[in-house]
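Other chains of the complex are left out, but the ones given are in their true place.
Per-chain numbering from 1; labels A and B assigned in written order.
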Amino acid sequence: MEPVEQIIDLITVVGVFAFAISGALTAMEKKLDLFGVFIIAFATAVGGGSLRDVIIANRSVFWLTEPIYTYVIIGGTFFSILFRKKLGYLRTTLSLFDTVGLALYTIIGVKIGIQNDLSGVSCIALGTITGAFGGVIRDILVNDVPMIFQKEIYATISIFGGSLYFVLNHYGITGTKIELLAIFTIIILRSLVVHFEIKLPTIYSKN
Amino acid sequence: MEPVEQIIDLITVVGVFAFAISGALTAMEKKLDLFGVFIIAFATAVGGGSLRDVIIANRSVFWLTEPIYTYVIIGGTFFSILFRKKLGYLRTTLSLFDTVGLALYTIIGVKIGIQNDLSGVSCIALGTITGAFGGVIRDILVNDVPMIFQKEIYATISIFGGSLYFVLNHYGITGTKIELLAIFTIIILRSLVVHFEIKLPTIYSKN
């Protein structure tokens, strides 16, 4: 394995850990029990990639054959429970990790689409599903209308970053550097959106 | 491609467009943002067929390899947003299109079951899932109890039409005319139910 790939693997684990914490915090707000907290952490961390694997033929969901994910999520669950009163101080750090997870998962999804010779729109859909739909499944499980359908520019950035990566790839511009470019584009855009509290223009009249 | 098949393809696109509008309208009632409106339109239009493809082995969901569906749904989403104040006038037309979608999707689902040598009850289940479960997924995503579990004779008509098609097929009565017969049976029954506001008999005592 090349050093760059090792770094990406390491960052992926960090992203999964951050997603798991995000899920565990939501579950604890809803006063779920230990099992509930773990399942919501699990669904948040690997739900998007699982949905991707389910809609493509002949794929088992990735975490069945790579148990490392389950261990990281178990770790994230206990970490969240132990430090739940102090995680407020880590909000900025957690948000950055979540953004890193979004970016990595998006590009992984688009790559899988390209490997399956799918059209651009389907590759980008797979990227967005992988990156952003863990949160959708989390919200459905705790009986909320999914947050990314309502409030935040989150999936839109995944669509944008996935499109950038697909188009460059389509014109033969490939390689690890291009991957990193797309990943950092998503991270920077998302950080700007969070920092300046940018929202999608509303489609409803204000009265 | 035969002319009849071309007509069915054309009608399918119209059905998808109608389902997408139905989803987009629901999403706008819930004040979702642009991304949310698109996803609900998408889930309504292709969720039933996706669920069907997911539960049968070795099938990718159909819209991954046929990007036309995604384009039609994007079109339906923007159409709904632009004309959302005027869609009330089109209620009857939209309801007819939705009925056409129900009918076509039901028969497509039953046919896929027959091609996979499944039993009658499983073929009819696939028809009903394909025809009626896009709306179920829509309702779950916006946090409602699915409408077709509560109020309307919708899935029951899909079951009836699917059964008719399966039985005729079972006795060797096949061909495009039989397909059209089953499709029109569903359309007519559903139109009668809507027009006369027929409901399933309640299983609860009235007190």
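By our rule, a residue touches a chain if its C-beta (ideal position, glycine included) is under 8 Å from a C-beta of that chain, and two chains touch if they have at least 3 such contacts.
Remember, predicted model here, so these are calculated numbers, not experimental data.
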Full complex stoichiometry in copies [only 2 chains shown in place]: 3
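Here is the rule we go by: only the chains that are shown with their structure count from here on.
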Subunit B to subunit A touching residues, read off their complex: 27-28, 30-37, 39-40, 50, 53-54, 58-61, 63-65, 67, 70-71, 81, 140-143
Subunit A residues within the subunit B interface of the complex: 54-58, 116, 118-122, 125-126, 136, 140, 143-146, 148-151, 155-156, 199-204
